[in-house]
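Note that one protein chain is taken out, while the other chains of the complex remain in position.
Labels A and B are assigned to the chains in the order they are written; within every chain, residues are numbered from 1.
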Amino acid sequence: MRRNLLEFWRTFSRNKLGLLGGFLVLTAILAAVFAPALTPHQPTDVMRGANGRGLTFSPPSVHGPLGTDDAGRDIWTELIYGARVSLTVGFTAGFIAMFVGSLFGITAGYFGGWIDNLLMRVTDVLLVIPDLPLMLVLVATLRQMNLHVSPLLIIILVIGLLYWTSTARLIRSQVLTIKERQFVSRARAIGAGHGHIIRKHVLPQIMPLIVANTVLTISTAILVESGLAFLGLGDPTKPSWGTMLNFAFDRNAVTNGAWWFYLPPGLAIVWVSLGCILLGNVLEEMLNPRLTTHHLEGDENMIAIPAPGAK
Amino acid sequence: MNRRDYLLRKLGFSLVTVLVVVIINFILFRVLPGDPVRAVIGRNVRISPEIQQALRVQFGLDKPVFPDQFIDTLGQWLQGNLGVSWSQRQPVKDILFSKLGNTLLLIGLGQILSIILGVALGLLAGWKRKTAIDVGALTFSLVAWATPTFWLGIILLAAGSAWLGLPTGGIVSPANVSKPLYTVIPDLARHLILPTLTLTILYLGEYMLIMRSSILEVLSEDYILTAKAKGMSHWQVLMRHALKNAMLPIVTLIALNLGFTVSGAIYIETVFSYDGLGNLFQDALTKQDYPLLQGAFLLLAISVILANMFADILYTYLDPRVKAN
Partner (left out) sequence: MSERRPATAGSVEGPILSVRHLTTEFVPPKGTQGKAARALEDVSFDVMPSQTVGLVGESGCGKTTTLMSVMRLLPSTGRITSGQVNFKGKDLLAIDEREMRKVRWKEMAIVFQGAMNALNPVMKIGVQISEAIILHDMMDRDAAEKRVDQLLEMVGIPRTRRDQYPHQYSGGMRQRAMIAMALACSPDVLFADEPTTALDVMIQAQVLELLRDIQKALGLAIVLVTHDLGVVAEVCDSVVVMYGGKVAEYGSADQIYNHAQHPYTQRLLASFPDVNSPTTQLASIPGTPPRLTDLPGGCRFHPRCDVKLAKCSEVIPPLISISEDHYAACHLLCQGQEARF
C-alpha cells in the first residue's frame, strides 16, 4: 500500500499542472481552516473611521487589504470566512453526488439488464432537463415549504441530487470492463455473493477513478453553488463567495466602481475551481492514459539522416 | 441501424422526458406549496372561507389531486393556459412569448459565434497538438470553465461601461423601450455587445475542447493515413476527410449544450438586466410569482427537450451509417 502511494506521488509530482492544481486547492482549504489566524476581524464587524461612522466602500489600504463593502465590513475577512462556506457546500455536495453516482453506476454496470436500462434512462432524462431552471424551481419550492432548514443544506442537497450523472456514466463503463475480467466470473463460480464481489473486486479497481471524478464534481459543485448564491438563494448570514457577489451586485458595487468588492470573490472561485479541475484532469489522465496516434504530426522529424561529414 | 426505429425511439424518449417535466412542474407548483387556492388565486388577497370554498370547487381543487386535478391541469397547459402572473397581472403565456424572442436573439448570437470560433480553434489545436496554440487554447478553455458565468458578466459589464462607454444594462435605452425592436437596431446592437461577448467567451472554450478531442480521435483513424498516402497535404486531409467526421459529434453537443445555454442566459440576463426569459425567470423567483415561474420552467424545459430531439434527428441525416430502411 505504501509502495503504491509512493509510486503515485512520484508520477504525480512530475506533472506540473497537477501540482499547481493541488497547490491551489490546498491553499484555499488552509485559508478556510485557519481563517482566524489570517484576519483579526469577524465578517460581520464593521470598520469604523475616526468619526465612528462605517467606512463604506473604501478601497484597499493598509488597514484592509481588500477594502470594505457597502456596510463597512472588511472584504478580506469576508473572503476568508466565505471560503469556509463555499468549500463546505462544494465538498459536501460533491461527495453526495459522488455517492449517488457511484451507487447508480455500480448497480447499473454490475447487474446489467433491465436495471441498467432503467437507470440509464433516468440518467438520460435528467441530463436533458436544463439544470439551472430545475434547480431554481426545486430550491424555491423547498424554501417555500418552511422546512426550517438552512438554505445551505437545501443547496447542498439539490446540487448533490442533480449532478451525479457524469459520475454514474463513468463508473458504469468502468464496471462493465471489470465485469468482463476473469476474476469476477471465477469468484461467482466459487459461490461468492454479489456484495462480496463488489466490495472486494470491483470497488478497489474503480476507487482511483471515483476519486479523480469526485474532484471534478466538486469543482462543478462550487461553481453551481456560487451561481445559486448569486441569485439570492444562499444564506445571507453565512455568506459564501457567491453571496458576496450577490451583495456586490445588488448594492451597486459595479456602478460605484468598487472593484475590490466584486473582483476578489470571483477570483477566489476561479482559484479553487481551476485547482480542482487541474487536479481532477491530471488524476484522470494518470488513470486512463491515452497516447493516441496522430497521423498529421511529426513529418518534419521523420527523416533523421545526418548529412555526410556532419560529424 | 434502422433510421425509422431510431427516430421512433428518440421521439418516445422525448415524450417521456416532457411528461417527467410536466409531472415535476405539477408536483412542485400544485402539490407542494401548501394551499392551492392561494397558489391559483394569488397572495395578499383577503377572501372569506366561503368564497375560498366556492373558488375551490370552481377551480376543481376539491377533487382528488391524482388523477383528476392532474388531468385538468394538463388539459389547461395543452391549451396554452398557463395561468396569470401575480406580479404582472397578465396571462403568463403572453408574457413568456413577448420575451422569448429577446432571449433567442441573445442565445442565438452567442451560440453561433462561439460555435464558429470554437470549432475553428479546436481544429487548429487538435491539428497542431502540443504546440503553443494548442496549449494556449487549452489554457483558455480551462480558465473559462472555471469562471462563473455571472462573474464574467459583471467584470465585462464593469470594464465595458467604464472603459468603452457601453450601456450598463437593458435591451435598449430607456427612451426606446416601447418601440418595436427592429426599428432601433443600432441601440439594440450596442446593448447586445457585452452580454453576447460574455456568452461567446464561455461557450467558446467548451466547443473548442470538444472539437479538439473530436479531431484528435479522427486523426488517429486509419483512413486519415490512407488520405495522406494518396499524396494529400495536411490541409487537404483536414478539409476533405477529417472535418466532416469530426463535426458530427458537435451536432449532438450543441443539442446537449442547450440546457447549459439556457442556464447561462439566466445569469447573463440577470447581470445585464436584459429583458428576456432568463431575467423573467429570475424575477419571478425573487418575487415568488409561482404561475410565472412554473410557466417559464415549462417553456424552457420543453424547448430544450424538443431542440435535443431535433438535433438527434438531424444527426441521423448527416451520418450515412444511420441508414433508412
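Note that a contact is a pair of C-beta atoms (placed from the backbone, for glycine too) under 8 Å apart; a residue touches a chain by one contact, two chains touch by 3 or more.
As the structure is a prediction and not an experimental result, all values here were calculated from the model.
Undergrad: Which chains here touch the chain that is missing from view?
TA: Touched by the chain not displayed, across the whole complex: A, B.
Undergrad: Tell me which residue among B:225, B:256 or B:306 touches the hidden chain in the full complex.
TA: The single option touching the absent chain is B:225.
Undergrad: Extract the touching residues of chain A with respect to the undisplayed chain.
TA: Residues 291, 293-295, 297-299, 301-306 of chain A touch the chain that is not shown.
Undergrad: Residues on chain B that touch the omitted chain in the whole complex?
TA: 130, 221-223, 225-233, 236, 240-241, 244-245, 248, 319-321
Please note the rule applied: only the chains that are shown with their structure count from here on.
Undergrad: Which residues of chain A touch chain B once you look at their complex with the stated criterion?
TA: Chain A reaches chain B through residues 121, 124-125, 127-134, 136-138, 140-141, 144-145, 219, 223, 226-227, 230-232, 242, 245, 248-249, 254-255, 257, 259, 262-263, 265-266, 269-270, 273-274, 277-278, 292-297, 299.
Undergrad: Enumerate the contact residues on chain B facing chain A in the complex.
TA: Contacts found on chain B: 13, 16-17, 20-21, 24-25, 28-29, 32-34, 127-129, 142-143, 145-151, 154-155, 157-158, 161-162, 168, 216-217, 219-221, 224-225, 228, 234, 237-238, 256, 258-260, 262-263, 266-267, 270-271, 281-282, 285-286, 288, 293-294, 296-297, 300-301, 304-305, 308.
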